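Shown here: the complex without one of its protein chains, the others still in place.
So, chain A:
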Amino acid sequence: MRTLHRFHGGVHPPTNKTQSNGKAIAQVVLPSKLVVPLHQHVGNSAKPSVKVGDHVLKGQIIGAPEGRLSSAVHAPTSGTVAAIDMQVVAHPSGLSDLCITIIPDGKDEWTERKTHDWREMQHAELRHILREAGVVGLGGAVFPSDMKLYSHQHKITTLVLNGAECEPWITCDDRLMRERAADILQGAEIMRGLLYADEVLIGIEDNKPEAIAAMRAAVAAGKHERMEVIAVPTVYPGGGAKQLIRVLTGIEVPHGVRSTDMGVQCFNVGTAYGAWRAVAHGEPLLSRIVTVTGNVGEPQNFEVPFGMPVDELVAQAGLQPGTTGHIMGGPMMGFRLPSAQVGVIKATNCIIAMSDALFPPAPPALPCIRCTRCAEACPADLQPQELYWFSKAKNFGKTQEYHLFDCIECGACSYVCPSHIPLVQYFLFSKSEIHARENEKQAADRARERFEYREYRIEREKQEKAERLAAKERAVKEQTAKQIPPVEAPAQANPENTLQLKIQEAIDHAKEQAAAVKPKNVENLTPEQQAEIAEIEARRERIRELAQSHVEQPKE
């Protein structure tokens, strides 16, 4: 039996999972339109590769990855591209982002799907497939998976598969593990292969016995070796990657250090499933399991195509009257959607319809009484009461001394606070202020450096000029000293001669500089433009020659 480790703190909010975990994953009725944001992952936004009016097939790339850290975006069904424009997206800021709107044609017609045998493939090729398939972390961080699947030979010993699902209300991973365990494990095998990892540890909170049983059965049936399904205690935020790694392996990954440096890499079970479908079935990431719960008639999990408007999704679960808004994610770390019309994205694991009965407004905050329940609940061993004090006083230096940036924003402190202080909000405020100041400081530093360099350059040029002059003068003196018998004072060498030399030197210098100047912006010219330039140059040359002869003629 494996010994499990503990992390400090944690809380036990009511799980509210039974509402939605009893029913099998349902397919949604295709919505009237799909609003697919091009930026659904960490890194660069995908670049649109279709035009308005194009007909697209299911699985066709509509946004190509741009740069190293990026991921592709695909058409979730067949249809017509109706718009490529800025729309409000599922982000707490409520800001707009570039989205591709597709009107489904109802045929759900696939593009060509290529299947692969991953065991026969080069790692680079495999990573390319994952990138082109738009596989990103489905645990919420949406980090492009191909970027996390690099390893030098056996540097990573353990692959952790995260099926903890510690947030209340959410059951999408639970249902996925119950229904599609074999595929998840196949995905884990691909990941293990890419990472050269030795063992695979699958952590699932012990409040999901069916999922644990299903996964264990799949491990046995698939004859997976050195792969273990481990029931971990139910405690929020036990599904945080660092917390789960701690519980399973005993390793504490400090802030700013990658878990891979400690020999562990962690993926959500949904990501493993997505990786398997992409590689073995040629199905890019087009949809995901989303828990729809809260103030709805039939809370359940749906397989939802990306871009499906949230209001159409909750309508299919029977939205009840009295809904005051929608949370995307769980109640501990999720956020209120700026609008119910935004499209579901790769990070959408759960939509909770809010009502005053389910989520009563918090009473007004009282002052902190330093009861330290927050410190007892903090999984990062922080002292939230101190961080709150310093944040409130805008003493940001002190917040950093008290390790503000180790805060994982899990909300456990706010949850337990008897004074109902929105602690996490204070910490977010401090973090953003520190970032803003840091940026300002960097900008000021850069400006100062530029200025100082300019001063230095001017000074240096002056000095160089002076040195050159001095050298020339010395040379002239030596020359005249050689020509004129040493009886005469060398210091009084022909002053006119020196002056002339100086003038000649200045002319030479100017010519040199003129010659050194190269025309700019000529790298990407069309042949026609180059021909045009050549013609102009030739004309100029002729004029110069003419001018020269005119000037020189009278002399002769």
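Note that a contact is a pair of C-beta atoms (placed from the backbone, for glycine too) under 8 Å apart; a residue touches a chain by one contact, two chains touch by 3 or more; residues count from 1.
Please note the rule applied: contacts and distances are computed from a predicted model.
Chosen from "Ion-translocating oxidoreductase complex subunit D", "Sorbitol/mannitol transport system permease protein", "Aspartate carbamoyltransferase" or "Bidirectional hydrogenase complex protein HoxU", the protein name that UniProt gives for the omitted chain reads "Ion-translocating oxidoreductase complex subunit D".
Listed residues A:Leu130, A:Ala218, A:Leu337 or A:Val416: the one in touch with the omitted chain is A:Val416. The chain omitted from view is touched by exactly one of A:Val257, A:Ala393, A:Ala443 or A:Ile533, namely A:Val257.
Across A:Gly79, A:Pro104 or A:Pro168, the single residue that touches the chain missing here is A:Pro168. In the full complex, chain A touches the hidden chain at residues 7-8, 11, 13-14, 168, 242, 246, 252-255, 257, 327, 329, 331-336, 354, 359, 361-364, 366-372, 375, 379-383, 385-386, 402-403, 406, 411, 414-420, 422, 424-425.
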